[in-house]
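Report on the structure given below.
The other protein chains are all here in position, but one chain of the complex has been omitted.
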Amino acid sequence: MILDALKYLAYVLIFPGFLFCFLTGMLLCGIDRKLVARMQKRVGPPILQPFYDFFKLCGKETIVPDAANRTVFLLAPLVGLAALVVLQLFIPVFSFTAFSNVADIIVILYLLLIPALSIMVGGASTGSPYAGVGLSREMVTVLSCELPLVLVLLAVGKKVGAATGSGLCFSLTEIVRYQMAHGSLIGNLSMIPAAVAFLMVIPGETGSHPFDAAEAETEICEGMLAEYSGAPLGVFKLNHAIKLLTLTSMFVMLFLGGIGGGIQNLVYTMGLSGGLAGALITLLNVAVLFALCVAVTVVTISFVHAVTARLKIEQIFKFYWTVVSALALISLVLAWYGL
Amino acid sequence: MFQKLIEESTGKSPWLFHINAGSCNGCDIELVSVLTPRYDAERLGFKLAGSPRHADIVVVTGPITAQSLPRVLRSIEQVPEPRCIVTMGSCPQSGNVFRGSYSICGPLSKYVHVDVDVAGCTPKPEAVIDGLALAARILQEKRRAKK
Partner (left out) sequence: MDFPFVKEAISQLFSKPSCAMYPAVESVAAPRYRGRIAFDPTKCINCMMCERVCCGGAITHTVEKTEEGDRITRSFNLGCCTFCAHCMDFCNHGAIELTQDYHMIATKEEDLIVSGTFLKKPPVKKPVPPKAPAAPAAPKETKAEPGASGSDLERQKGEADVKSSPKAETERSAPVLPRDDGKPVQDPAKCIYCTICARKCPAGALTVDRAAKTWALDEDACVACGTCASVCPKKAILM
């Protein structure tokens, strides 16, 4: 009983939880910044720059505006962080899952909303007009991303559900297990539009270029973050970094889960077994996951950031509800007819 | 150890906030040129922040006109400690050619403590980088003194 509790504590605090999220998320963010700089012909900041930024912000004075609701203002970033850490627990690392459930995709969908909500609530509590403008834009961005995201998850769920004979599959663990046995879903012709749609959703959900109208620092002083300073701002920056990790690892699990099977086979053919093999598999899983996350970040965030300019808010809405939703719908329809 | 980390990081990630207090735009353009691919101050950790609440270094250009003075002081007050104030160009230090005008309230050092002066009209981007690097060192010292 106590051992179980300790195990779960370790899950929350160390491995798929806080520490893992903190380190990998920040590293992803640093790699992203470096690559954007390189694509723009610059040298760019050191890869550890997000860590420096975070620790510096921890040492700064925290100013709470007079007009703000103190409790909400200070709690909002922590709520967002907690939601993201919990969210990361539900995303399997190939064969390893901290918490598995029959319908974790639905939990993930709701948890994915909380960071966006926390930043909105925190911004709104300050009463700053910049936060007001940013809030309305963030709301629209989240709404426009939500429809294609749900459609993609439905398409994947239907595809796996049809194959396993359970109708609609809402368990990410189940989806990964299916892929480890039958190969990655991206190798499936009907799933390619969904994968492309999910890649397009990633920059929108994380609020990076060109979908960063909500945090346009040159126009509206970073929107909802305008009044934040010191450690709470650092936590929001951390939230952004973890969100990067969450969404990219979700993509890897949804469409590239088959690689986990490959790792397992590789370790077993090496003739290892028992605890050593398990440890090696977990280690390799984490390494491969991180490498794939970096690859996805480079394609969807850094590259897109380097070649596009910021879109207007109605353009974001139009883009997601037409192009991206259509792609996701094609996949859903194909999956529905068993292709 | 955490304190040590913070202290190390303070000098490595100074974020800038730029205030134009009636400048002719020469210094503003040179400051932005420091962030372009040619000079790329981001490789030293500098970043232009959108809001004074995020900033560590306040860069003031222009001769502090009567209209801008209360806004400049309010913006500077909103920058969280530890902060560093850098005047760029001759105008905020003395008023330069505008000195003696009825609408000029400068120099800035009359109102707040100025940490670093970057002279020049306008300073070369290299000189601006020098000044900002010095300001980052001063930030680190301030953090050390505060602890």
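As written, the chains take the letters A and B, and residue 1 is the first residue of each chain.
In the analysis below, contacts are C-beta pairs under 8 Å (C-beta built on N, C-alpha and C of every residue); 3 or more make two chains touch, one makes a residue touch a chain.
Remember, predicted model here, so these are calculated numbers, not experimental data.
Contact with the omitted chain, checked across B:I29, B:A66 or B:A119, is made by B:A119.
The residue from A:R42, A:K60 or A:K158 that touches the chain not shown here is A:R42. The set of chain A residues touching the chain not shown comprises 35, 37-44, 303, 306-308.
Not every partner is drawn; the one left out touches chain B at residues 37-40, 43-44, 90, 93-97, 99-100, 109, 115-121, 123-127, 129-131, 133-134, 138.
Definition applied: only the chains that are shown with their structure count from here on.
Centroids of chain A and chain B (each the mean of its C-alpha atoms) stand 36 Å apart.
Contact residues on chain B toward chain A in their complex (touch as defined above): 2, 5-10, 12-13, 37, 40, 42-43, 45, 48-51, 53-54, 56, 78, 80-82, 143.
Remark: chain A residues 33, 37, 40-46, 49, 51-56, 58-63, 130, 217-218, 220-222, 225-230, 233 touch chain B in the complex.
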